[in-house]
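Below is a slice of the complex: some chains, not all, each in place.
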């Protein structure tokens, strides 16, 4: 099952880490730490092998991937030794990354993107391609009547207005090319009625949104802990300090609002009520690719006794996100092969703001994921 | 189903908090925060009602329970208002607490304990009694040949030597009186082959050990999180600062060792390997009934990137333990009624060092518990 991964934002930190990692895994240079599909029972499922994966992608910048990899190595995100060994592979990879097309209309842009996808599949003799958006977070999109109906949308895109935000246009192009689509960001992606219809028409699945790599991951186990113990969470406040491109982008209040909202959703779902407090995001350039989150949880126990918990999470976003991107490509490709179309609602394990009404507790999401992937296996 | 709860250590912080809480719940003065049996689906099971519970117990000190409750109120553990309202109930409760008997032989001591239990059941017309050990942690016990065989044990106890540690003698006396037994401490309790045999002979169940109320509770959700995400935990170090009677006792290195060992078990179980680091316990009198735990988790992700997480837990042990004591009484009484005998191995949700080979991840323990309790319901 030769599988292509087409990354929107292919020259960014997450994409380059995923690329170096996939090459390193194929070359046996690294262990698949952080790859959840390498764990039982997922490792026994019929997923594409590391050697079946080919990575390409679009970006709006031209920095060579090798150079970005070297920058990441200098910042402690990638091991310099591995980047050195993979130099020739990374130079070869460069040919598989293209500038994101721009055209007079979004319809034309989408055509060119779809053409790139078709060429990628043909050149590398791929059975299927999964398009994954790992570009930076967009501001919340403006709604438009064409978002509700795929036929209206087709027409609207032939105008010179910008009808779709970039993430949604990527989804549209993927579906046009018969590819699955996953949005790893909090952007719109495929979350429009017209695009959901289009995916079903084109018989392709899609997944998202917003990879769960830090504070929200921890919340998704701690909130259920408080709930299972019937402790009353009075307040849950947090501060996320981010460097890197994503941090700078989220300093924009509009993008920030989108992300913050998806960060608190898990609390209401797990607890059945929303405690006081908010979760903030601040940009601190000096943190580079790392992020630090601090959360304070005030809770009360038997007879009202007040107690508290704090945690600090110091994570490298790229190192946490990249293996999940590879996992999602494997799972989504297998789902596509097994005939799933439309929204994949059993992937909540990976996302802060998952599609559908699945559970928000990590352990239940794990059960949903393993059941889903196990079912793929049986069907084949 | 009138149910007695007989607390070993009935004048201690946990016992008095449980007692005040049970009286407050019966009087409708408080909500059952922290009581897990009040949550779905457990709240639908056929468990004894709050109004069915009668509490008594043994202790080696004579401080009136009311006075202890007032001390706990001054320390912020109990609300002074509720203690005030319950004054007459607490004075009445005083008659149900007896000095722990002492006699020339442990057999004779056990006879007197069993006689107290029988009198308690008769006076209050109880269908059954659950004996729960909430006294302070013992040093690790010395092994003795009589621990292996109940017949040898019966004989050995008639000598003047101390054959059993106090917690095990309490279990022996409970079984003699036909009562279920739960050990909420890390002490020996019923964990001797001779006592397990005796429980089966007497057709009574037993549970334990070591109530999971703080750092280990958090570990039991965080360690599975790292495992599910296939992140490599390199080190996990912790410091527990405890005031109160338990803290002073655990400053004794022998008792400390027993507790520390049960605290790290969850990591090996959840991760499949034991990371570097230890968990320490220190006594800080000034903390009173509160305890603070700090843990540092060093982990690595994709391609070896090093990351870290810290958490601080500031909890009131009595407020966390007391509702679980009531939960355990309800569940164990129902299990006894349903015909369960010997070790109850589905109660890992409550314990740091549970009996049997059950799961160590909290979510799996929750599933095991709800399945077990649901089964009790169906059987009746």
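Here the chain labels run A and B in written order, and each chain numbers its own residues starting at 1.
By definition in this document, a contact is a pair of C-beta atoms (placed from the backbone, for glycine too) under 8 Å apart; a residue touches a chain by one contact, two chains touch by 3 or more.
On a predicted model such as this, the values are computed, not experimentally measured, just so you know.
The copy number for the entire complex in this file, given 2 shown chains of one sequence, is 4.
The rule is simple: only the chains that are shown with their structure count from here on.
One finds 43 Å separating the Cα centroids of chain A and chain B. Listed in rising order, the residues of chain B touching chain A in the complex are 17, 20-21, 24, 30, 32-36, 38-39, 76-79, 82, 217-218, 220-222, 224-225, 227-232, 300-316, 318-320, 322-323, 349, 361-364, 366.
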